[in-house]
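To start, I am sharing the structure in question, which I have written as structure tokens.
A single protein chain has been removed from this complex, and every other one stays in its place.
Presenting subunit A:
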Amino acid sequence: MENFKICFMGDQSVGKTSIINRFIYDDFNINSQSTVGVDFLSKTIFVENESVRLHLWDTAGQERFRCLIPSYVRNSSLVVIVFDITNKTSFKSIEFWMDTVQNERGDDVIVFLVGNKTDLEDERQVSLEKLEKEANKNGFLYLETSAKTGHNVKQLFRKIGISILKQNKKRKELIKPELDENTSLMNISLNIDPNKLKQKEESGCC
């Protein structure tokens, strides 16, 4: 089973921890403790007949440490940027979090935009259209959730699983042709240096 690292980011008290808790424990706590530094949980899900182990990295919203964020974002297969639909500033901060991620990873990572707290529809300050615009501009996936009611949380993680698997397959496909060539070469002549083969394989994996 393959492990995938998923990093949750976003301003403080937008509901990162709550979304994760809803997903893992199916539980909601209005006053969950604030995250300091980073938290870590993992869960296995089944998507498209495959089991995928998700490592969820829950970062602190207030953490703006330049030297800490890289260690969180490094090796992430996917980054979830969460904002609070009742809080404009948290929506504006998306830009900051995006830049942070891209500074570290370039375009090498899938980004999910999540607007949380749909249960507080009355206090909404960010419309779905805005979210759509923002996401399409950058080619991000997006979704609105409510950790409180559990709305869309399962779907979120299903989508995360699907897109991770897709990306993984793409990567494997990129590597495969090279391997095929090599193996076919192997069949033709036995003079191929096995060390070279190994090198190629390794570089492909990394």
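One rule holds in what follows: a residue touches a chain if its C-beta (ideal position, glycine included) is under 8 Å from a C-beta of that chain, and two chains touch if they have at least 3 such contacts; residues count from 1.
Here is the rule we use: contacts and distances are computed from a predicted model.
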- Message: Looking at what's absent rather than what's present, what does UniProt name the missing chain, "Tbc1 domain family member 5", "proteasome endopeptidase complex", "Vacuolar fusion protein MON1 homolog" or "Ras-related protein Rab-3"?
- Response: "Tbc1 domain family member 5"
- Touch criterion as defined above, residue of A:Leu41, A:Leu141, A:Ile162 or A:Ile175 at the omitted chain: A:Leu41
- Interface with the unshown chain - residue positions in subunit A: 3, 12-13, 29, 31-42, 55, 60-68, 71, 96, 99, 103, 123
